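Of the protein chains in this complex, one is absent; all others appear in place.
Read from first to last, the chains carry the letters A, B and C; within each, the first residue is number 1.
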Amino acid sequence: MKTEFIIEAALAIQQTILANESTLESLDREIGDGDHYINMKRGATTVAEMQADLASLKPDEALNKIGLKLLSTIGGASGPLLASFFMSMAKVLKENGDESNLKIAAAFAGGVQAIIQRGKAGLGEKTMLDVLIPVSNEFVLQATQNNDIKLICAKLIQTAEQGMLSTKDLIATKGRAAGLGERAIGHIDPGAKSCQLMIETVCHLLLKP
Amino acid sequence: MKTEFIIEAALAIQQTILANESTLESLDREIGDGDHYINMKRGATTVAEMQADLASLKPDEALNKIGLKLLSTIGGASGPLLASFFMSMAKVLKENGDESNLKIAAAFAGGVQAIIQRGKAGLGEKTMLDVLIPVSNEFVLQATQNNDIKLICAKLIQTAEQGMLSTKDLIATKGRAAGLGERAIGHIDPGAKSCQLMIETVCHLLLKP
Amino acid sequence: MKKFINKVDNILVESLSGFAKAHHDLVELHLDPNFLTRTNKAQNKVAIISGGGSGHEPLHAGYIGYGMLDAACPGHVFTSPTPDQMLMAAEAVHADKGILFIVKNYAGDVMNFEMAAEMLPFEHATVLTSDDCAVVNSTYTTGRRGVAGTVIVEKCVGSLAETGADLQACKALGDKVNHRTASIGVALTSCTVPAAGRATFDISDTEIEMGVGIHGEPGRRRETMRPADEIIGDCVEAILMDFKTRQLQPSKKHEALLLVNGFGATPLMELYLIYNTAAKLFNLHNLEISRSLVGNYTTALDMAGASITLCLLDDEIKQHWDSPVHTAALRWGK
Partner (left out) sequence: MKKFINKVDNILVESLSGFAKAHHDLVELHLDPNFLTRTNKAQNKVAIISGGGSGHEPLHAGYIGYGMLDAACPGHVFTSPTPDQMLMAAEAVHADKGILFIVKNYAGDVMNFEMAAEMLPFEHATVLTSDDCAVVNSTYTTGRRGVAGTVIVEKCVGSLAETGADLQACKALGDKVNHRTASIGVALTSCTVPAAGRATFDISDTEIEMGVGIHGEPGRRRETMRPADEIIGDCVEAILMDFKTRQLQPSKKHEALLLVNGFGATPLMELYLIYNTAAKLFNLHNLEISRSLVGNYTTALDMAGASITLCLLDDEIKQHWDSPVHTAALRWGK
């Protein structure tokens, strides 16, 4: 992994978030408080503006800096969760290195683990974890099998999509939608949607010829 | 004048007010605060409910009682003005008697005079007085000429109508609409409208075969 | 119309009953005729009585208590009270030093209070409040309307009365505060009078009513919605112009009280934003904001919008503004 790629990914993610304003906004309006798009936009824009500061850093340093920045920028539920993700991913990368897809997958899994710990949620609670846990598992599996990055990306896009869609029929037991009971059914979780979009964006970047 | 007629007139006026809800309400909404219909309805209904109490009284006593009751019932600008009208009219009747149209016209004029004194307004200020002053003048004139009550009524209906319509093109210099300046132009004054309606109602009663 | 109402005809009494129950330490409610008095009748002071149409809460009942009003007479929604209310209230609270009526300058309020005054068996005087400078040329009118500045008048006069000052002194201070005060309001939406069941005026999503009255009366003009600072700029301008016309503009730094008043449906967040800009703008014109009040103090039911009130302070007004007050809606120093 290169810091250059991290920056490129950050810019692409910003574009994706901006392009999905109405989707993200209405999802959080339906079963939340309507600010998820604004939160994600604030975070994505801030990271995009860090380009110059990040360029000279090592990848793990860059990710850690992004995490710290997100922590003081996003707020809400998604802020500390995404921040924890990047800071923990950075930590694993720093300790283990980033020379193989497997090491990167392990770092990704470490990031997801931090979200689980921070939010005390698991699979099936109608949160971003319904995207992140399957994606993390799939990533590790694919990398263990030593598959080509193109194949890995294709798989992860698909897994993320499935995870995101799976939140639709769930009752929420974590996050703001937990207050809704049955009324949450039929609505996709906004955090799951934004995570799916971000994963897809990064994978598309990697798939680019 | 008989107390019986006063009661009959009160009931008829109540019907008229109720039937003109939307007209009175929207006129006061346009250039006032929207409560003129409610105020008039409250007053008219209260008087209509006084039937039993009034029946045994002499006409001047009945009118005075109506005035006093209105004073504590209507509120707003129209309350003290209409109350003053009835109390003063009663006073003149008591002093002068009510045996001729001229004496009744004089009492009516006395009532209007009380409104002028209380509200410190005159003709052309876009208030109920733009109906009441011409009607009072015409009433006295017609009665002086010893005209038949049918003719008098026909004249008064016409005068009231003209007076009411005349308020449309005026700037208000008294009452709530005085704050509006030019913006009051094009709107009929609600108090002028309700007075015109009440006069018309009483005249129609007198015109009934 | 969606409101927390049972029957339109009962809303006033039900609401007053709740108010009296919630503040039983401060006020006592009398019904039919309706008026509210201080729980602990003040002794040997001018009794201060105010009143007016309901729908402007906390005005006036919210200002009953030590250092402010002795009684309040609430009329029906937006309709001035009737003389019997004022007479009974005066009877209940007079304390041998006369009665001072504080009346917002509307034809209905003026006439009803006037008739009460004529029948009053006590020495009495009246302060008419007329702080609304929305109507530019008031020469052809019955005078300016009384709006949020009334709160400042009631606070200062109430404070002075508490010292045992006589009727004429109280009236003089009330007149002075009123004279040194100017207000202007802006509506974003109309209010809805419960009995009418529909909005008093129609206003589109891109319009505002500049100079609106506290009953939703039309104001100076209908305008296009603009950034807050522009709207506030125009309001400040109107107040400064009014002070200038009345030769009140200060030639050097002068202390002032700034009241940013919500009409009922405007979030506190926006009121403080308005305050922020207004204070800055007044500062540019020698007006140093040394006293402030921000919140819903003279409302127009559920209208979205706000008014800005400036009162030119002097030592006397400052003293009476700062003095202790203990009412449902205004409380400090006690």
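We adopt the following convention: a residue touches a chain if its C-beta (ideal position, glycine included) is under 8 Å from a C-beta of that chain, and two chains touch if they have at least 3 such contacts.
Model, not experiment: these values are computed from the prediction.
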Inset, instruction - Counting contacts across the entire complex, name the shown chains the missing chain touches. - result: A, C
Legend entry - Given A:Leu18, A:Ala48, A:Ala154 or A:Leu180, the one touching the chain that is not displayed: A:Leu180
Legend entry - Per the touch definition above, residue among C:Ala161, C:Ala195, C:Val294 or C:Leu312 touching the missing chain: C:Val294
Legend entry - chain C residues touching the omitted chain (full complex): 1-7, 11, 14-19, 21-23, 54-55, 57-58, 62, 77, 188-189, 205-206, 208, 225, 227-229, 231-232, 264-277, 279, 289, 292-294, 296, 299, 301-302, 304, 306, 331-332
Legend entry - Those residues of chain A which, in the complete complex, touch the missing chain: 25, 29, 31-35, 37-39, 42, 71-81, 83-84, 118-119, 171-176, 178-181, 183
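Keep in mind that, in the parts below, only the chains that are shown with their structure count from here on.
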Inset, instruction - Starting from the mean Cα coordinates of chain A and chain C, work out the distance between those two points in Å. - result: 54
Inset, instruction - Please compute the C-alpha centroid of chain B, do the same for chain C, then give the distance between them in whole Å. - result: 32
Inset, instruction - Please compute the C-alpha centroid of chain A, do the same for chain B, then give the distance between them in whole Å. - result: 75
Inset, instruction - Could you list the positions in chain A whose residues touch two or more of the other chains? - result: none
Legend entry - Sites on chain C at which at least two other chains make contact: none
